[in-house]
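One protein chain is absent from this view; the other protein chains keep their places.
A, B and C label the chains in the order they appear, each numbered from 1.
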Amino acid sequence: MTVHVLLFGAEASTLGRSSVEIDIGADASCRAVKERLAQAFPAIAPFVRVGRLAVNSEFASPDRQVRPGDEVALIGMVSGG
Amino acid sequence: MTVHVLLFGAEASTLGRSSVEIDIGADASCRAVKERLAQAFPAIAPFVRVGRLAVNSEFASPDRQVRPGDEVALIGMVSGG
Amino acid sequence: MSVTVIISDGPLGPLASDTHQHGAGAVLCFEGVVREVEGQGRIAALDYQTYEPMAQRMLSAIAQDLIARHRLIAVHVEHSRGRVPVAQRSFRLVIAAPHRKEALLATDEFIDRLKRDVPIWKHAIWREGFEPPEPTAAA
Partner (left out) sequence: MSVTVIISDGPLGPLASDTHQHGAGAVLCFEGVVREVEGQGRIAALDYQTYEPMAQRMLSAIAQDLIARHRLIAVHVEHSRGRVPVAQRSFRLVIAAPHRKEALLATDEFIDRLKRDVPIWKHAIWREGFEPPEPTAAA
């Protein structure tokens, strides 16, 4: 399955883009998505490790399975206020 | 010496007046003024013990001598805000 | 480093539009509002008595001390004297600081010291039929 991941902040500026696509295998858990993101885009791997995935606008547990149509976002270090 | 002492809050409402006069002897310290106040006006003695004297708009130490012309006030429990 | 202290008759008006304080990253405004229910009674208003100029001087002194110790940029204080009806404001403290933490600490400390050291007294005006029992005398 191809997963489209939204990027923001340092991740977006490091890669120069606001989203990426990754292919994942049978395990579509958020844990697997993060591992695949870090492998595919080593420049942001440190951010991916400390960041969290949001699925459909909610922080998702590592076991959460990503399904087709879900909106997936990588939420790294935020800096509002 | 006669000392005029301004009263506020619970002290003023207990005695029904906004100032009192007391006569003090050779020791005109704030400590002596408080002791004399408590003796002369037993209804407010508990307030006098926990209260502080201000002389000329500043809290005064117990050893501060009151001089003629000083403005003396008994500051009990305050309740601003 | 500026301090302003205003003691004025009756409820406080709205906060005058502020000018920017250079270097401020946090502006914290605390307002005290007269509550209807106090203990077992219902009040119509509070009457504030102030001992001036001591109250004014103490408020300024506390502000100056907090500016020095918390490196604040500006402190603005307003307090009512006289009658303030329920739901109206009797006290306002505006602190401008480089960062949030100093502003929060200084606000808490200012109000603690106000309630301990500043010669201002309040007296409840009860709503008819809602007076609490007479308090027993302190002993």
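The rule is short, and it goes like this: contacts are C-beta pairs under 8 Å (C-beta built on N, C-alpha and C of every residue); 3 or more make two chains touch, one makes a residue touch a chain.
Computed from a predicted model, the values in this text were never measured in an experiment.
When the full complex is examined, the chain removed from view is found to touch A, C.
Note on the undisplayed chain: of the listed residues C:9, C:31, C:52 or C:131, the one touching it is C:31.
Touch with the hidden chain on the side of chain A covers residues 6, 8-10, 13-14, 43, 46-47, 54, 57-59, 73, 75, 78-81.
Of the residues in chain C, those that touch the hidden partner chain are 14, 17, 20, 22-37, 87, 89, 98, 100-101, 103-104, 107-108, 111.
Everything that follows uses one rule, which is that only the chains that are shown with their structure count from here on.
If each chain is reduced to the centroid of its CA atoms, chain A and chain B end up 71 Å from each other. Spacing of chain A relative to chain C, judged by their CA centroids, is 49 angstrom.
Shared interface positions of chain B, defined as residues touching 2 or more other chains, are absent. Across the assembly, chain C contributes no residue that touches 2 or more other chains.
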